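Everything below concerns the one structure shown next.
A single protein chain has been removed from this complex, and every other one stays in its place.
Per-chain numbering from 1; labels A, B and C assigned in written order.
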Amino acid sequence: MALVDRLGSALESIPSGIILASLDSLSNWAKGHSLWAMPMGTACCAMELIAASFNKFDFDRHGTFPRPDPRHTDVMIVAGTITYKMQPAVQRLYEQMPDPKWVIAMGNCTVNGGIFHYDTYSVVRGIDTFLPVDIYVAGCPPRPEALQDAVLQLREKIRTESFGPNTERAVDWLLPESRERS
Amino acid sequence: MSGFVGGLIWGLAAGTLIAIAALFGVWWERKVAGRIQMRIGPQTTGPAGILQTIADTLKLILKEDITPDQADVRVFRLAPLVVFVPVAMSFSVIPFAAGFAPLDTSVGMLFFLAVPALSVIGILLGGWSSRNTYATIGAIRAAAQMISYELPRALAVLSLVVLAGSIRPLDVMAAWSPWWIIATAPGFIVYFIASIAEVNRGPFDIPEAESELVAGYFADYSGIRWSIFMMAEYGGMVAASLFGAAVFLGGWNWLPGIGGILVFVALTLALVTAMVWVKWTYPRLRADQLMSFAWKIMTPAAIVQLVVVAVIAPWL
Amino acid sequence: MIAEFSASSIAFWLLSAVSIGSAAVVVFTRDVMRLAISLGVFFLTVAGWYLYFTHAFLAVAQVFLYAGGVLVLVLFAIMFLRRSKAGEPILESRHSTDSVVIAVGLGFLVVMSLRDRVPIALPQQAFPTTTELADILLGPMLPHLAAVSLLLLVACVSVLVVFGGERE
Partner (left out) sequence: MNFVLVASILFGLGLYGVLSRRDVIAVLASVELMLGAATVMLVGLAGLPSLSSQGGADPGTIEATGLLLLVMAAAAAAVGLALLVAIARSTGRTRTDELTDVRDRP
């Protein structure tokens, strides 16, 4: 392992970071172009999510297709109202996904509770209360084009990520205690 | 020792062949599936999406390698290799060109039937060691299915052995005549269907049925380990197509020299495409339908084929 | 020993080591999956022994029948019987001196009864072709083949009866 560590520091010491930068761009290209989706459809937005995969919209053009198993997916698309009863299941499925992973909040209900924001006892006011959301898509429900745009936006976001030690993961600012530990 | 070195070289070659076959096969499957569903399929990654599977593979290598907390760790890590190695070995007896098979053995036909059947052990190990109910059910289904479909597959190939009077693939190819296609057409259909069942592809993919078992026996595998399972599946598909195109359809016997190889490749591609076509056209079978299909239709059909061939063999 | 250091002797020592090792694991392990895996390795080494004796057809038949068939049935039975139980499945054995004496004694008797008969090096045999095999099986050994086929049929029917009787 020591050799690997030395190799890593040697790579970082190259001034312009040519090697690390090109590795980054290669890995980001791979990650961004194969965002397999975990379809977390709980309500009406799921209809639009389903429509996005089939003809006319065809998510597979961008390399995104739904896999039922969280272990094989990269991006969780939460489409639909999340109730407090559903919240542990969603969180658990998110935790079962292997790193690196991203979340797209699709529709007003997942963004902030939507029409259930007031006067409801059962609906989570936005999934960013318990998940690190990367992309928000507004709409009730959003059109598949909007979701497609969200995937392309996520690809843009991934392009700026890096292997490097200074990268701050989204989950770190979400959970302050984990940051204090590190 | 030269045999050992040769085996090593051919092992590497078969591994590379399977990797390329998997890369190309996944892309091809997604394109064909797209056309069947009136979509386009991968399009934006490289020209016509040809780089799509390369991006997928790179991503899978970079993913976190999860070993479940309760899993039997060593068995869990061993299982993908136990699935992959027999598939890689089965490539070695395929007659690739006139007078050439990497492993030219007198029991080649039986070897091709026996060795890929070992990969079911890896599936059982993977499903069991995940300590996951879905995975265990998927593995048990895979075992039942593969044992059942081995029999009609072997019987279908046996009719060719009766015709050729040898179980050395090169002898079968040498004795091959175009009339065999007519004589063994039912056997070829049985072989083709049983091969689809052997590699767990739709409509026989109940071991990994997504709607009931999440992903079946590899439900808890992520990243590169999961992709080894997928590579074994596509490798098995390509191996079955290569073998079927060679011994049933004549392969390189149609044209002399390099033209024959091209015909062989074209026939193989046609069989692979037919497998993809079948998968995306037919709905998944139920477990009991699958078993009764194997035992009530496929096996009797293969036996009838064998008897018919044995009767007409002297005139062919 | 050094004089007969050849590919054949390497194969012999490798086969001996692996087969005895895997058999020992089958007999002594406490984990049921280790047992199944090493039983599979043992079946493969038996196929290796047949290859060593130049019987390629037997070797492939061994792989087909045992590693592909019987081992899968064993794994199937293990999963079937132990799926519901939680935790690591543990196999128990009751080791006793009597068993050791009986096993060692019988093995010793076998070795002693054959010790004078067997040369160190195996003779080079003719590689039997499958056509020869077919001629023998369908010629002089046809009654035996028919008897074994009948036995196989009876076995199939009895398996069906054993499972079918369970359903009521």
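Note that contacts are C-beta pairs under 8 Å (C-beta built on N, C-alpha and C of every residue); 3 or more make two chains touch, one makes a residue touch a chain.
Predicted model, so just to flag it, every value in this text is computed and none were measured.
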Where the missing chain makes contact, among the chains that are shown: C
In chain C, positions touching the absent partner: 12, 15-16, 19-20, 23-24, 26-27, 32, 35-36, 39, 42-43, 46, 49-50, 52-55, 57-58, 61-62, 65-66, 69-70, 73-74, 76-78, 80-81, 91-96, 98-100, 102-104, 106-108, 110-111, 114-115, 117-120, 122-123, 125-128, 132-133, 135-137, 140-141, 144-145, 148, 151-152, 155, 158-159, 162-163, 165-166
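Note that only the chains that are shown with their structure count from here on.
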Between chain A and chain C, centroid-to-centroid distance (C-alpha), Å: 52
Multi-partner residues of chain A (at least 2 other chains): none
In chain C, residues with contacts to at least two other chains: none
Chain B residues within the chain C interface of the complex: 1, 72, 75, 78, 105-107, 110-111, 113-115, 117-118, 120-121, 124-125, 128-129, 136, 139-140, 143-144, 146-147, 150, 165-168
Residues of chain C defined as touching chain B within the complex: 7, 33, 37, 40, 56-57, 59-61, 63-64, 67-69, 71-73, 75-76, 78-80, 83, 127, 129-131
Chain B-touching residues of chain A, taken from the complex the two chains share: 26-27, 29-31, 33-34, 54-55, 58, 60-63, 65, 67-69, 71-72, 74, 98-100
